[in-house]
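The chains shown are only part of the set, and none of them has been moved.
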Amino acid sequence: MRLQISTWPEIEEYLKSSTGVIVPIGSTEQHGPTGLVGTDAITAEEIAWEAGKRAGILVAPTFNVGSAQHHMGFPGTMTLRPSTMIAAITDWVLSLAHHGFTRIYFLNGHGGNVAPIATAFADIYARRALDNADESFRMMQRNWYELPRAEKLYGELYPVGGGSHATAAELAVTFAAYPEKEDTRQLDPKIAPVGTITDKHHYREQFPDGRIGSDPSQARAEHGRQLIDVAADDLVKEVQAFFAG
Amino acid sequence: MRLQISTWPEIEEYLKSSTGVIVPIGSTEQHGPTGLVGTDAITAEEIAWEAGKRAGILVAPTFNVGSAQHHMGFPGTMTLRPSTMIAAITDWVLSLAHHGFTRIYFLNGHGGNVAPIATAFADIYARRALDNADESFRMMQRNWYELPRAEKLYGELYPVGGGSHATAAELAVTFAAYPEKEDTRQLDPKIAPVGTITDKHHYREQFPDGRIGSDPSQARAEHGRQLIDVAADDLVKEVQAFFAG
Amino acid sequence: MRLQISTWPEIEEYLKSSTGVIVPIGSTEQHGPTGLVGTDAITAEEIAWEAGKRAGILVAPTFNVGSAQHHMGFPGTMTLRPSTMIAAITDWVLSLAHHGFTRIYFLNGHGGNVAPIATAFADIYARRALDNADESFRMMQRNWYELPRAEKLYGELYPVGGGSHATAAELAVTFAAYPEKEDTRQLDPKIAPVGTITDKHHYREQFPDGRIGSDPSQARAEHGRQLIDVAADDLVKEVQAFFAG
Amino acid sequence: MRLQISTWPEIEEYLKSSTGVIVPIGSTEQHGPTGLVGTDAITAEEIAWEAGKRAGILVAPTFNVGSAQHHMGFPGTMTLRPSTMIAAITDWVLSLAHHGFTRIYFLNGHGGNVAPIATAFADIYARRALDNADESFRMMQRNWYELPRAEKLYGELYPVGGGSHATAAELAVTFAAYPEKEDTRQLDPKIAPVGTITDKHHYREQFPDGRIGSDPSQARAEHGRQLIDVAADDLVKEVQAFFAG
């Protein structure tokens, strides 16, 4: 059940049986020569939508531009300053809380979002602490690629060159969503270098085509469908436990 | 051409022939008993995508939660505080400008966004004025329903009960995108009342089911397809003139 | 009745019979070779003061520097970043609300202020929506030159070259206030060019002496007195209806 | 020479011989049962205007709402949050600096503004320090009642009951500007109590009619004219030295 393609009476009805919601959150940033700029948003929303469909869980719109300053050396990348991101997450969360949602679960597709999301949560909790707000209210975040079965399948599919940015797994999920964009070209080097990242200058020097540690030529739309399947399954279980907790 | 389903080398290539981009901007807010919460985002993106496809114009991700405080009395509505919205628009624009985009065109689906967008533009220009930035750089916004042929067709299709919120025209466009959500139920009253709006309390008192002045039972997916067609046509022309200006 | 030249017991007394107040809001920006930099503030306050005198309506101090980044190419122009303007309007409004004012009417003299004012209103309403504030409270804005009789008289006085910036009508009102500054010099070109505006560079290129579409040599102090008279009359009526609403 | 009643070519001309400007800054806050709410703004602007007239010094518009939270227990008081005040002063100063002004002198009428003004100056200087801005640029502030001859005359006119808020001297200056508001009523107690101030609750408990230490029944419009005369004289000297420094 997607919030954006529901009517308000449908949401009113939903709130009678559940006060939980999933927010897919991604990024708009380069994913190597063969990966889509929207990969992190697309992966999060595809998996969230599938879980929503299977278990009748509400899915909010996708937070589609995140914290990606280190990718700004590559055209097409968009970034929020983290201070803006915190303000925006706060408004999304408070809007939902306003209607009575008490469990907000962010399904994240981008490692660089983890700290700003955690910081936004702390900011929201801190304001509530200073204001002496007392009611029960919880937020949590999860990277989709750390859902247990997704992580396992991912390791089995790509034992070598799975990578940490522009990974075969995330590209596979986007190819499942947009099969016409499946691109299995061999890149040079086959497996991208690994290392730490700081800012955009350092990034592009170290990782000239944008990939980190990955060989995305292995990605197939079919893998993506399998990954969505197991991840959605895990997600339903975790979300239901969180909503009930 | 959609930014999110392009690779960074494709964007690099695009920038060689054009430095213009369309940003669809909408809202996540109630649209009456039969309209979708995401109507304003869906309409803007459907038309932008169609124009992008026809003329090879780049379309950024959709800015999907806007300024909708007056709809907060209805479950499902999400709003940014305008101060957050200005910060977020600023970051989106500066990200695009960073890569060399010099013409940023916002295609808007929500009247309540017009002032915050204009204010964000003024803020961006003001910082540049105070910083003595000199280069040529332009932003503009347009409501899709004010594109001339869309406005004309809209008047012809719904001479009575077109309305100003949860309009037959905007619902028709969303039904074209999601035909399974077409809902032609007669509402009571058939045509919603009209009036001015201030905050959420006042809004719900005056417009109890969320509509203003509209009879959305007239909306048909087929109308939506026609509206998308003429609006996309107008949009291509206006955007090309803006990019060239 | 002007707030700044009243004592606090007089305001306390006023609040027993009315909880409405007018805030004149203008700008400090170039108005062509013969117009005053303070035109937009002076026009708003002259008309508000006259209405206040006629009907015993309270008039707050004038918000005299507004959003004028596009005029920064001309010496003397001052501008607030819109984000500052929103913060300041918020504080003015919350201060007045604190004392029990529930109807705040901004009489505006500058088109560039319309979006930031609307955005500030939305921000104030949004915070109240998220905080679940319930009481009745309303703000509105009006450009003085759109008050019906002012607009009509303006069209009659200057059927040609009325213009949209540094207009004959606004200069006439300032000449009524400061007759020693009446300047009826013919400018070259007699009628300034028209066009759209973006930032300060673009503005000065397109409109080298600062005027847009106007022939201000037609402005006379006597016209200004007539404009103040009819505008004040309209203003009293509109404000009384708003306060009562 | 007042900025608001000058044209932009007049400001352009002025900048050829001087890059200094005076900004009157006051407050909109209660001044006891007989004093005007706008006292601190009126006193600063009357003295600045007189100095401007005598010596051809440019005077910016009046910053008329300041930091007055401690007076909010009395109707009519308006306050900026200090964080807003800092942002607004920053924008005023940067606007003037943009046109080439390098000496900005704030003539202040309200003790509660001193810290926020100093803090705004430090913020402006700090941003410049962090940005490595190198050019010469100076700001200063002065309370008009500390100009030497004003302070002396003030002591001679009111040896007893001069006070520290709603003082006889400041009321006298406003009565010179608005003689119809001269109010020489004896108050009870004749001389208001003295003490420290914190917030609005504490203030009203300690100083029930708003005055601190003053007997404003001594104030006369004629005194105000004398105070304006000597203060303007001092101001011209101090400002000319600052501009030249």
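Here the chain labels run A, B, C and D in written order, and each chain numbers its own residues starting at 1.
We take it that contacts are C-beta pairs under 8 Å (C-beta built on N, C-alpha and C of every residue); 3 or more make two chains touch, one makes a residue touch a chain.
Given the structure is predicted, the values throughout are model-derived calculations rather than measurements.
Chemist: Once every copy is counted, not just the 4 shown, what does the total come to?
Modeler: Across the complete structure, the repeated chain appears 6 times.
Keep this in mind: only the chains that are shown with their structure count from here on.
Chemist: Which chains lie in contact with each of chain C and chain D?
Modeler: Common neighbours, chain C/chain D: B.
Chemist: In how few steps can one go from chain A to chain D if every step must land on a touching chain?
Modeler: 2
Chemist: Working from the CA atoms, figure out how many degrees chain B turns to land on chain C, in steps of 5.
Modeler: Superposing chain B on chain C takes a rotation of 180 degrees, nearest 5.
Chemist: Which is it for copies chain A and chain B: same residues on both faces, with over half shared, or different residues?
Modeler: Comparing the two copies, chain A and chain B contact each other through largely the same residue numbers, since over half are shared.
Chemist: Could you give the separation in Å between the centres of chain A and chain B, each centre being the mean of its C-alpha atoms?
Modeler: Measuring from centre to centre gives 25 Å for this pair.
Chemist: Can you work out the whole-Å distance between the CA centroids of chain A and chain C?
Modeler: 47
Chemist: Multi-chain contacts only, two chains or more: what residues does chain B have there?
Modeler: 72, 79-81, 83, 87, 129-130
Chemist: So that we know how the chains sit together, what is the shape of their touch graph: line, ring, star, complete or other?
Modeler: Chain contacts: none of line, ring, star or complete; other.
Chemist: Which chains touch which?
Modeler: A-B, A-C, B-C, B-D, C-D
Chemist: In the complex of these two chains, what residues of chain B are touching chain C?
Modeler: 67, 69-70, 72, 79-83, 86-87, 112, 114-116, 118-120, 122-123, 125-130, 134, 136-139, 198-202
Chemist: Please name which positions on chain D make contact with chain B in the complex.
Modeler: 94-95, 98
Chemist: Which part of chain A faces chain B closely enough to touch in the complex?
Modeler: 2-12, 15, 28, 30-38, 41-42, 60-62, 64-65, 72, 74-81, 83-84, 87-88, 90-92, 95-96, 98-100, 174, 178, 181, 183, 210
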